[in-house]
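Worksheet: one structure, shown below.
Missing here: one protein chain of the complex. Every other protein chain is in place.
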Amino acid sequence: MTQRNIEVVAAKRRSIENIPVEIVERKGIGHPDSLCDAIAERISVEYSCWCQDNLGVLLHHNFDKVQLVAGEVDIDYGRAQMLTPIRIQIAGRATPLCQGKKVPIDDVAIQAAKLQIRESMKYLDPDRHMVIDSYAGRGAEELQHVVAHVTANDTSFGVSYWPRSALEEVVFKVAEYINRTLITELPVGEDIKVMGLRRNNALTLTIALPFMALQIRDAASYQQLKKDAAAAIHAYAQSLDERQVNIMINTADNLDQNAVYLTLTGTSAEMGDDGAVGRGNRVNGVIAPFRSTSLEAACGKNPISHVGKIYNVMALLASQDIIRRVPTVREVTVYLLSQIGSLLDQPLVATALIHPTNGSLTSSIIDDVRAVLDENLAQADTIQSRMLNREMTLF
Amino acid sequence: MTQRNIEVVAAKRRSIENIPVEIVERKGIGHPDSLCDAIAERISVEYSCWCQDNLGVLLHHNFDKVQLVAGEVDIDYGRAQMLTPIRIQIAGRATPLCQGKKVPIDDVAIQAAKLQIRESMKYLDPDRHMVIDSYAGRGAEELQHVVAHVTANDTSFGVSYWPRSALEEVVFKVAEYINRTLITELPVGEDIKVMGLRRNNALTLTIALPFMALQIRDAASYQQLKKDAAAAIHAYAQSLDERQVNIMINTADNLDQNAVYLTLTGTSAEMGDDGAVGRGNRVNGVIAPFRSTSLEAACGKNPISHVGKIYNVMALLASQDIIRRVPTVREVTVYLLSQIGSLLDQPLVATALIHPTNGSLTSSIIDDVRAVLDENLAQADTIQSRMLNREMTLF
Amino acid sequence: MTQRNIEVVAAKRRSIENIPVEIVERKGIGHPDSLCDAIAERISVEYSCWCQDNLGVLLHHNFDKVQLVAGEVDIDYGRAQMLTPIRIQIAGRATPLCQGKKVPIDDVAIQAAKLQIRESMKYLDPDRHMVIDSYAGRGAEELQHVVAHVTANDTSFGVSYWPRSALEEVVFKVAEYINRTLITELPVGEDIKVMGLRRNNALTLTIALPFMALQIRDAASYQQLKKDAAAAIHAYAQSLDERQVNIMINTADNLDQNAVYLTLTGTSAEMGDDGAVGRGNRVNGVIAPFRSTSLEAACGKNPISHVGKIYNVMALLASQDIIRRVPTVREVTVYLLSQIGSLLDQPLVATALIHPTNGSLTSSIIDDVRAVLDENLAQADTIQSRMLNREMTLF
Partner (left out) sequence: MTQRNIEVVAAKRRSIENIPVEIVERKGIGHPDSLCDAIAERISVEYSCWCQDNLGVLLHHNFDKVQLVAGEVDIDYGRAQMLTPIRIQIAGRATPLCQGKKVPIDDVAIQAAKLQIRESMKYLDPDRHMVIDSYAGRGAEELQHVVAHVTANDTSFGVSYWPRSALEEVVFKVAEYINRTLITELPVGEDIKVMGLRRNNALTLTIALPFMALQIRDAASYQQLKKDAAAAIHAYAQSLDERQVNIMINTADNLDQNAVYLTLTGTSAEMGDDGAVGRGNRVNGVIAPFRSTSLEAACGKNPISHVGKIYNVMALLASQDIIRRVPTVREVTVYLLSQIGSLLDQPLVATALIHPTNGSLTSSIIDDVRAVLDENLAQADTIQSRMLNREMTLF
C-alpha cells in the first residue's frame, strides 16, 4: 500500500470568526433549487438501488441536471387556485440495458422525484401540482459499463471545513427549525431563505417565509402571523447565540399593494421561481461566500466514481471527524485533489489547513490530524453506502 | 452623497503563486454548460434590446435557467448521423405585457438562443441539430414592473480578483487558442475542457478535445491528428510560461475499443453530456477552486437590478482597474456586499484585499486603491450598457 | 317562429341488413384513440362546469386535440415493468381570463384527464403510468367571448341513424360486455378491438384482447385464459343473435416467438400504440363503413356552439326518438345541415331517410317523423346539459 500524500499545515488565513463582516445563506428544503437538488440526489439513490436489487451491480449514471419550471397560481387571502403546474424536467444519463435486462430509467427517475416530494413537502403534491417528466438518455458509450475498481479519470477537487462558524450554525439551525418545527405550528411553507449577516457583533437574519394562503383570511391575520413567526424564530435563534439576533421577515412585502408572500403549496415554484441543481446550498448545508468552497453540484452524480461528488463529501466527513477526535484542533479545512489513473483513496494530495485550539501547530496535532485523515481516505467506499442509505443530506 | 464604505486591507493569505499545488479549469465555449451560459446571457441581452427598442424601457427578467438535454449520434471515423436532436429547455421569468404591448418572450428567447449558437459554433447548427423550446413565463407579480431606481432587496455578494495566476493565464489562453485558432487549422470542435495542474514547478494541461468524425478516416489519422494538436498546443502553451508545460489530450481514449472523442457537431452535447447554466466558468473565465469565488450564476440574470450578477462583474472590473492603475499592487481581490434598501453604488461594504508589489501595504497604496474602487462603484450603471452591448463575456 | 325546413323521404338505398357483406368495428374504452376521446370530452365537461360554478357562464373552448404518445414496458408472463411512461399531450383553446378572473385552463385540463382515467380504467393509473401535460392556450381573439345566443357561423353537418344493425348491435354489446363484465371475471384489460364481419349468414368477431401479465404465469395459462375468454364471449355473443357467431381472439399471437398480447396496464398505449381524438368510434359507439357517417370529432368540442358536435349528437338522438315513437319506421337516417347566421334549431335542412316497417312511406309516417324531428330540433339546448351531465357517451 502506497503511503497517502497527506499535508497538514497551519492555516494562514484568519479564522472566519475574526473577519469583521460575514454573510451566510441557506435555502430551505422547499426552495426551487433545493427541490431540484433533492430530486436529483433521490434519483441517483433510487436508480442505484434498482440496479443493486435487480442486477446485483451498480451502474454508471449522472442525474445532476434537473430543471424546475415555475407554475402559475391565482392567489389571495383565503383563496388559491393552481393555474399552470410546476414542471420538472429531468435530464441525465444512465445505462438502458445491462446483462440483457432493460433498465427502467425514466420510470425510476419520475417515481423517485415524486417520492422525494411526497416525503419532504407538507403541502406540495407531486400528482396534483406538478408535471414531472424525464428526458434522460443513454450516456456516451464508454460510460455504460459496470464499475469494477474505480480510478479517477479526471483531475477533480473537493473541499469542506468544520465546524460551522457561529453565524453558519445559526443560519443552518434556524432554517431547519422553520422547516421541521415551525411548519407544524404555523401555516408556513418550506420555501424559505435565511440570509444571515454578522456585523458589529450582532446577527441579522433576513428571512423569506411563505405563508399558506388558504389558512389566512386577511391582511391583519397575515401581519399577526408574521409577528408570531418572527417572535418564535427570534426566541429560537437567540437561544443559539449570545449576541443580539435581529429577525426580518419578508422585507419586500407591501401590504397596500397586496404584495405579500402567500402560497398554495409552500413554495415559490408555484409562481415565478425556477430552479436547477447545484445552484443552492453546498454539501455542508449553507452557502458561505467567505469560505473555501466547491462549485461542484454533488446531487444526482453517481456515488461510485464521480470524484467531484465523493471528494466534497469526504472532505466534509473528514473535517468533522478531525474536529471530533482531535480536540486540539479548533477549525479545519480539508482539500482533496484527485490523481488521474489512481484509485479514489489515493489522492494526488490531501491537505488539511488547521487552526489549533491554542497556540501553534504542533507535530503531535499534525500526526493526529494525519491519522484521522488517512483513516477517512481508507474508508472511501463507506461513503457510497452512506449515500445510498440516505444517511446524509447533500444540500 | 454618502461616503462609500470601502475597506482596503492587506491580504493575509499566501499569494496563489506560493501555494505548492494549484488546479485551474476552463470549459471551452462548446461545452454543454458553456452553451447554456451563453444562451442564457444572450437571451437576457436580446430581451433587453427588444424592450429598449419597442418600449423604451428595460423590464425585469431572469433567464438564468437553461437546460441542455444531450442528443444521440451514431458515429465512427468518416461517418456521423444525428439520431436524436440536442434539446434546449429555456426556463425563465419575464414580463408578458407592458404599456398595453405584448412582449414576445418565447420568440425572443428562442431566436436569441439560435443566434448565439449560429455566431459561436462552427459546426453545430441550431436548426439542424437542435430543438430549442421556451418554457418561460411571467414572474411573481411584484417583479413585473419597470425599473426606475434600483435598490438591493437582498443581501448579496460579489467577488473577483486580478490578475490571473500564471496557471490560470495558461489555461484560459490555451482554451481560447484552441477555440479561436486551432479550430481553423485542424478538424476539432469547440467542446474542450482544459484542466491545468501546477506542481513541482511544472504545468500539466489535461485537455479533452473533440475531433470531427467526418474529416477523419481512420484510427491512424486520429492518432496523427492528436499528435499534431498536442504539438501545436504545446508550442503555444510553452510560449506563455517558462516552466515545463505538459500536454495530455483525451486521456480516456481506448483505440482498441474504438473509444475515441469523435463528434459530428463539435460538442459532446450531441451524445451524452447534458448542460445547465451556472455550472461552468466564473465571470473571469476560469474555475479556480483555491480562489475566492462566487456560486452565483451570472448569465441570464437581468443587468438592471440583480445584485449577484452586477457585483460579480463589478468586482472583476474594479480588480482589473486597480491592477492597471495602481502599479504598486501586485494582486487584488475585491468583495462587494449589498445593503438591503440601498442603491447598488452604495454597498454595505466593499473590501479590497491587497498583495502589494513590494513590501507591505502603505497608506498611499490604500488611498490609490480606495480611489479606483470608489470610482468603479460610482460608474455602476455603465456595467449594464457594457453587458447589453456584449462587450464582456461572463463565462 | 319560422317553420323548420324538414324533409322526410324514403330511403332509396338497401337496408344495411340486405347488403351481403357488412363490417363493423368498435374500439374498447382502453384503446389509445378511445382514451384520447374520453379525455378530450371530459376536459370539455370539467372546463364547462368550472366556468359555470365560478363565473356563472359557459365559455367558448375547443379541446378536440389530445395526443397519446405510447410508453414502453418490459413484459413477460408474471412480470411487467414500466420503462417509459405514456404521455398525454393536451392541446386546445380556451379563455384564460373572464370578468377579471383567471381561468385555470391547464390545471382543469390535467385534472380532468386524470379523473377520467381513474374512473374508467381498472389498472391504468394516471399518476403511476402516465405523464399528462397541457399545451392549451388562448383561442383567436374573436372566440374569447361569453356566448349569449348561438348562431352557426359555418356550414356544418351532422348525421346519424337508428337502430343499429344486428352486427353493429353484436359488436357494440360484446365490446361493452368485455369492458364491463368480463374484466371483473378474467385478468383482461380494457384496450380491446372488436371487428365484426357478417358474411354468408354468419358473424365473425375478431377480437384483440389484452391479458394482464402479472396474473398469468406462463404460456399454458395464457392459452387456457384465451379459451376461457373465447368461450365466455361466444356464449354472450350467441345470446344476441340467432346466426352462427365465430369468435377469434388475438389472431396475431405467436406463442413460439413469445408474441402474445400481455399488458401491465390493460392498454397497448403502454407499448407502441399512439392515440388521437376523433380517430375511433363515432357518436353511436361504432365504426360502420357502409353507413352514412361524419368525420367530425365530437369529443372535446364545446357543446355550446360547435355545430359539428351538436348536430351529430342531435341526429343520433332524433333517430332514436323516431324509432321509439314511430313504430311504423323500421330504420331512419337523419341528416342535419347548418345555415350560416341562423340559430342551431333552424337548420338549413333537416332530412330523415326512412325505411318503413312495412310497405312504402305514407303521409302519416311522414307527419309523425316530421313532428318528432321538429320536437328534437326545438329542444336543441337540452343536448348541452345532457353532455355536461355526462349522460351520454360520444365514442
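Remarks
Going in written order, the chains are labelled A, B and C, and every chain counts its residues from 1.
Basically, a contact is a pair of C-beta atoms (placed from the backbone, for glycine too) under 8 Å apart; a residue touches a chain by one contact, two chains touch by 3 or more.
Quick caveat, the model's predicted, so the values are computed rather than measured.
Looking at the complex as a whole, the chain kept out of the display touches B, C. Only one of the listed residues, C:V69, C:L115 or C:L240, touches the absent chain: C:V69. Considering the whole complex, the residue from C:D125, C:D241, C:D274 or C:D374 that touches the absent chain is C:D274.
Among the residues C:I117, C:I287 or C:M387, only C:I287 touches the chain that is left out of the figure.
Among B:D106, B:E169, B:D228 or B:D241, only B:D106 touches the chain left out of the display.
If you put the hidden chain back, the residue from C:I23, C:L115, C:A232 or C:L388 that touches it is C:I23.
Although one chain is not displayed, its contacts with chain B can still be listed: residues 74, 81-85, 87, 101-102, 104-107, 110-111, 114, 127-128, 131-134.
Against the chain not displayed here, chain C makes contact via residues 12-14, 21, 23, 62, 65, 67-70, 72, 84, 87, 89, 91-93, 135, 137-143, 153-155, 157, 159, 195, 197, 199, 206, 251-252, 254, 257, 259, 268, 271-279, 282, 287, 289-290, 292-295, 297, 335, 337, 340, 348-349, 351.
The criterion applied here is as follows: only the chains that are shown with their structure count from here on.
Averaging C-alpha coordinates per chain and comparing to chain A, the farthest chain turns out to be C. Separation between the centroids of chain A and chain C, computed from CA atoms only, is 51 Å.
A straight line joining the Cα centres of chain A and chain B is 24 Å long. Within chain B, no positions touching two or more other chains are listed.
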